[in-house]
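What you see is the complex with one protein chain gone and the rest in place.
And then subunit A:
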Amino acid sequence: MKFDFAFAMEIFPQVLQGIGNTILVAIASFIGASVLGFIWEILRRSSRFVRPVAQLWIDAIRSTPVLVQLYFLFFVLPHYGIVLPAMLTGVLGISVYFSGYIAEVFKAGIDAIPRGQSEAASSLGLSRPDTIGYIIMPQMLRNIAAPLGAYSVSILKSTPYLAVLAVPEMLGSAFDVASETYRYAEPMVVAGILFLALAMIGVALVTRLERRLGLTPAKDL
């Protein structure tokens, strides 16, 4: 069977249908993973009793396959009366999985801030939440813009896992075409090209953000 360019063009709109969900899942998961990752990292830096638990949790998240986590959420949680829509389950699964990695990114970003910064904040009488919000966070975000951007692309590329939960995203749309027509090459190539395009747009946005962060430091308190 030869690759049929005309057929690829014909099914393009059908595969494209999934792109909305793909983008939605990617953005929601990125936000979810960032928030969770930040929480894990703050817990890891809190009291010495919480620290080992947080560390174990972060390691556990990173040491199990994302597919296993997704299946766990999708098939096991309902046994305990927790029934979530497939899409939400997917977002939750990807968020949790990547939060383990993003916690490490936050760690590196915070470690790179000189100790003198929080000492200066303390010496002015700033509270701990204010020190985190006004001193640590803004400097950390600057340090981690690049690795965080890289993870946003990784998250985008992980959205096809949701196909196993029958969430209608881009790979799912491609599969639908494939199972209707028994042709796999064209829908997969189309899906691949669309992912490539999305990822490149993502990278371009991150680069722009980095440049802006580098050139004009944040102005507002």
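One rule holds for everything that comes next: a residue touches a chain if its C-beta (ideal position, glycine included) is under 8 Å from a C-beta of that chain, and two chains touch if they have at least 3 such contacts; residues count from 1.
To be clear about the criterion, contacts and distances are computed from a predicted model.
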{"item": "Identity of the absent chain, which is to be given by its UniProt protein name, from \"Amino acid ABC transporter ATP-binding protein\", \"Glutamate synthase (NADPH), homotetrameric\", \"Thiamine biosynthesis protein ThiS\" or \"NADH-quinone oxidoreductase subunit M\"", "value": "\"Amino acid ABC transporter ATP-binding protein\""}
{"item": "Hidden partner chain, touching residue among A:I135, A:L148, A:A178 or A:L194", "value": "A:I135"}
{"item": "Full-complex contact with the absent chain, from A:S46, A:S122 or A:T207", "value": "A:S122"}
{"item": "For subunit A, the residues touching the chain missing from this view", "value": "114, 116-117, 119-127, 130, 134-135, 138-139, 142, 217-219, 221"}
